[in-house]
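One protein chain omitted, others in place.
For clarity, chains are labelled A, B and C in written order, and residue numbers in each chain start from 1.
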Amino acid sequence: MTTLLNETLKESIYMPTPARITAVKTFTPTEKFFKIALPSGFSLAHRPGQFVEVSVFGVGEAPISICSAPSRSNGTFEMCVRAVGKLTDALHRLAAGSTIAIRGPFGRGFPIERFRGKDIIFVAGGLGLAPLRSLIDEVINDRGKFGRIHLLYGTRTPQDILFAEDLVAWANAPRTEVHITVDRPDEAWKGNVGVITKLFPKLRFHARNTVAIIVGPPVMYKFVLMELLGKGIADGNIWLSFERQMKCAVGKCGHCQLHHIYTCQDGPAFSYAQVKHLEEAFS
Amino acid sequence: MSAKTLPRIAFFEFTSCEGCQLTVVDTLQDHPELLNAVEIVQFREAMSERGDNYQIAFIEGSCTRPSDEAKLKEIRAKAQIVVALGACAHLGGVNAIRNRMALPEVREYVYGEKAAWFETYPARPIEAVIKVDASLPGCPIDRNEFAMAVTHLLQGRLPNLPDYPLCIECKLLENVCMYQRGKTCLGPITRAGCAAICPSYGDGCEGCRGLIPKPNWAAMKAVLREHGMTDAEIDSRLTMFLTYQTMQLEAKAAEG
Amino acid sequence: MSLRIMPKSLLKTWIKHLQSRHFKVVGPTERFGQYVFEEIHSADELVMDYPTSVLPPKKYLLPPRERLFTFNAKTMEMQPDIQAVPTVILGVHTCDMHAVAMLDKVNNTGYADQHYKARREATYLVSVECLTPCMEGSFCKSMGTLTVPENYDLHFTDLGSDYAVEVGSEKGAALLEGCSAFWEPSEADYARVDAVIGAKWQHFPYRLECDVTELPDLLALSQKSPLWDELGERCLACGMCTKVCPTCYCFDVTDEIDLNLEHGERIRQWDSCQIEKFAVVAGGHNFRSSRALRQRHRFMRKGKYQYEAFGLMGCVGCGRCAASCLVHITPVDTFNALHRLRQAAQNGSAAENTASNQEVQA
Partner (left out) sequence: MNREISVNVHHLTRVEGHGNIVVDVRNGELKTCELQIVETPRFFEAMLRGRAYLESSHITSRICGICAVGHATASLRATEKALGVTPSPQTVALRKLNFHGEILDSHVLHVYMLVAPDFLGVGSVIPLARTAPNVVLRALRMKKLAGDLCKVISGRHTHPISMTVGGFTSFPKMGDLEELHQRLIAVRSDVDATVELYRTLPLPQFERDTEFVALHKPDEYCFIDGVIKSSDGYEYPIEAYRDITNETIVPHSSAKHTRHKRESYMVGALARFNVNYAQLHPRAKQAAALLGIQPKISKPYYNSAAQVVEIVHCVEDAIQLVEQLLTQGVRYEPPAAPTRFSGEGVGAADVPRGTLFHNYVIEDGKVVGANCIIPTGQNLANIEADMRALVPTLLARTQAEITHALEMLVRAYDPCISCSTHLLDVRFEG
């Protein structure tokens, strides 16, 4: 019998379950990759785009995206964490074998079934590739069910590129293109330079049968959206993931409230149609 | 745990009343385990041993004379982490009241014709002299906050202390607002973390913990004026602990 | 629902009776000319005809600071802290009863909050009919909160020498058990209650210049109003308005741990959307970077967002925020100002057209 992790919330929705870090990999000076094992008998059963709340006791808790594909997660999952504050710094101090605690999975993920048979444009900025990775992997694992795939990925410098091995693997997948651009190249960089929207001219797609999924820093959305809408992709076919402060992930603490929406429960993945009229969505 | 693995900490004091270090001693009443959690290598107020091999330096007091600077720099060079302890170190504290006065005259008022014997210059927070990694605000510091800061340091991170306004904390305790008791209070622009101790004991906040990140200075003054304070009284209130910070703000404003 | 009559002189007896049955009895008491809900030790401390309280009775359902669970960081053992002391809250105003309905809604939507629920179930709400306006800033009549909603256990109406006690639930009936202070009403008593309640309305002014049902639309059209900048200029960002509000429930969660880094607890504490860091995310981006945007968010929640999310208004018109705010920012003035700006725009009045044009263009 396996227990779904979120069933443990029956006693208290705030109390996590212990989990173990089984591997740590340093991607960049600020980003690390973690493999996490749930206690035996537990499964996460997440959807791409969902997240967990990660605790280091005595430090606190933070929402972190699950970056591994559901089909590859069997009592384990992966995450990529940028050290920016209390909890994320504390995670970076932990080595394989350490115990943390997990709640979740939370939120609504991407509606992958609605992407079937369509061409897909993934647009990732920086750490935005982490939540997208679970979706990309899921799509690639089931490659035959989807149309052409484009991944546009932008980072600040070549050193900031995350998931390098995955990028190679994806690029080698059938009918899949990966385009990477950096803001500031170094001498060794031979690829694209400049903001991510510069990559769009490289793409050929049928707007009517294309879905786009964007995850990146707040500033990126506006320009990428303009580009995609300009190319005729419908509001309802553009998906994004929102980041907000989240102290509970269960629609209580009020931090992630965006108009009448609780990002943690109603999101973090939204279609542009759902949020385009919300004043604060892209502020 | 062997004594060797404990973080080594040292206490130093410059111009101050030593009340913050006394509060550190008082912390032991509620947290005797502190002595097992750290190794204190220097604490002149409480011990004779003097170790120079410290990782964390807690510094109380303001820098008020040129000759303090070398010692501060020496501490900075030896310590991995420097923590300013209390309002004097964090803000210049009450010592900085005199910064708005003519210093030679101040000196003469206290020491008469012998004034020249006493070296001094405007009081400054230690951050004005050396890099400070964290500050524990308050006059004096709050002992629970000190214990909390130490746990954060033991966890390998810098202390994470509130910087929202005192009113938040005050209302959590359901104090009747000082303004509704016919008094005035700097709570709206002052950092919380003291358990709103002054309003809780019937006295308006004096700002000893320093300003919140973006204080609405003009609105605060308007409120004080509306509650019957003259501009001179407002200035005096805002300079009890905030002289250095307000003079910095004024200087910034003057620059444009 | 049934009605009972209790002579005021027997209130004391009843409170003693409740205490002897191990209920914690809380109610409004005086503190420096204001009123706070506090545990009642003797009925003398209780002030049933208080204007308003500093904090709403919400504090018993969602405490300002609460331990969610304890943990051992070394063994990873955890223990939820769900505490529910049977508590009778006396003298809850009808606006605050509406606010409790709101809190119930939030805490039962999606994942139900067990901590809240346990306390809510152990809480007995004894509300009281408001007969005169309590404060200048309150506008319950406008917000439709001057009558008690269905969620009361007992509801008191002051009849002069007696209280009329309406029993609203089985929990309420249980509070009367074994106490002889409550009498069967006579026909005349029903008439007395109706007369008192009927007479009260004229004492309360409508203070909103529009109807409460218009608020969500009014606010929707006011996202870009210049009024927010004006409020942002004045606001101290002190957060008091949100602390004293009966319908605000936002909180922060933090860990505390002992110096051995072993035993600790996770704490939740009321937070405020008015403070600088409330909407900052990794990388430092602040979704509500100015006081103006934070004030807008506050009033949008009060008059629009909460209604859309939960079907209940996020403001119950209690007036606490208005009384607390040192710079006199109030919901009534804010809503009325927005309403006037709208009207001016619609009437095309030359003088005020400029303001509303800006509003549309900005």
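Please note the rule applied: a contact is a pair of C-beta atoms (placed from the backbone, for glycine too) under 8 Å apart; a residue touches a chain by one contact, two chains touch by 3 or more.
What you see is a predicted model, and the numbers here were worked out from it, not measured in a lab.
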Contacts of the hidden chain among displayed chains: B
Residue of B:A10, B:I40 or B:C177 in touch with the missing chain, whole complex considered: B:I40
Options B:L28, B:L173 or B:A222, residue touching the unrepresented chain: B:L28
Interface residues of chain B (partner: the chain not displayed): 13-23, 25-26, 28-30, 32, 35, 40, 43-50, 64-65, 68, 93-95, 97-98, 101, 105-107, 109-112, 114, 117-120, 139-140, 197-198, 200-203, 206, 233, 236-237, 240
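As a convention for this text, only the chains that are shown with their structure count from here on.
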More contacts between chains, A-B or B-C: B-C
Interchain centroid distance [CA atoms averaged], chain A/chain B, Å: 43
Residue list for chain C, restricted to those that touch at least two other chains: 256-257, 261
Interface hub residues of chain A, defined as touching at least two other chains: 58-59
Of all residues in chain A, those that touch chain B in their complex: 58-59, 86, 89-90, 93
Chain C to chain B touching residues, read off their complex: 31-34, 36, 54-55, 59, 64-65, 233-240, 243-244, 256-261, 269-270, 272, 275-277, 291, 324, 326-327
Complex contact set, residues of chain C against chain A: 68-69, 71-73, 76, 78, 80, 82, 106-107, 109-115, 223-224, 249-257, 261, 264, 266, 268, 271, 273, 278-283, 285, 287-288, 293, 297, 300-301, 304-306, 308-309
